[in-house]
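Apart from one protein chain that is not included, each protein chain of the complex appears where it belongs.
== chain A ==
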Amino acid sequence: MSHAAPAAPLAIDVSATARVPFTRLVGVEWRKMTDTRAGFWLMLITGLLLVAAIGITELVVQLNDLGIGFNGWVQVMITPLTLLLPVFPIIAVTSEWGQRTSLVTFTLEPHRLRVLLAKLVAVVLFAVGVIVVSVGLAAIANVVNAGIDGTSPEWNLPAATLTWIIVQLLCYFLMAFGLATVTLSSPGGIAFFYVVALLLPLVVYSILLALLSWAPDVIPYIDMNYSMAPYLAAENDPTVMFLEKKPLAVVTSILLWVVLPFVIGFRRVLTSEPK
């Protein structure tokens, strides 16, 4: 290499360069969630659904002279979230493959685990934010509704139950993230998610539970919906009366649908060849 120009050293001095701070990666992933039309519409629809849920419920409650209390309002807010919130982590992960931006992302930060974790932090921060806003709106709706009725607001939701509602929401949210890393495809990830989160519990497991005597002993261990239902149901809710609280079932269902997809999906992302 004797003819190399003296002004052009063969080695590059990288000692003065710091690695990209993790917070910056999180900031970039946050921005990527919001700077496309898909992200914008998804957020707008989520917001509109929350507002619509409050409005419609308020109307029904007032017309029928019902008192649903804080518990009722939280349930009203959480239902749209269980449907829509998991789409965010799925899109955040899979759009990198569908739009092939992972080529650039993993070139600017070759340590893919950092990118994945930054994405995870960004979407979890988003989820927590939406949940806080939703529960806050539920509380406001509860107070306003009681004010209209001229009664005092009913706080009929124990803190433990609220915590379980949020835990279950976040578990499904994390499952969506994991399934996205497993499928690396938006339609695949969304379909997989709704089959596991909605179709199986509502269509398959409910029938099995009704028909088979051993089903209540098995299904909670493989489904987060049924494993957590006894913890977040209101007292003497008839739909979950035949289910007991099984801490082990909570653990195994989370292992199956959160931890396992994370392990398989993260391995896939770390070793795959983004094309």
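We take it that a contact is a pair of C-beta atoms (placed from the backbone, for glycine too) under 8 Å apart; a residue touches a chain by one contact, two chains touch by 3 or more; residues count from 1.
Throughout what follows, contacts and distances are computed from a predicted model.
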item: Undisplayed chain, where the name is taken from the UniProt record, one of "ATP-binding cassette domain-containing protein", "VWFA domain-containing protein", "Oligopeptide/dipeptide transporter, C-terminal region" or "Phenylacetate-CoA oxygenase subunit PaaC"; value: "ATP-binding cassette domain-containing protein"
item: Sole contact to the chain not displayed, among A:Ser95, A:Gln168, A:Thr181 or A:Ser253; value: A:Ser95
item: Touching the absent chain when the full complex is considered, from A:Val14, A:Leu63 or A:Ala159; value: A:Val14
item: Touching residues (missing chain, whole complex) on chain A; value: 1, 4-5, 7-12, 14, 17-20, 24-25, 27-28, 31-32, 35-38, 95, 99-101, 103-104, 106-111, 271, 273-274
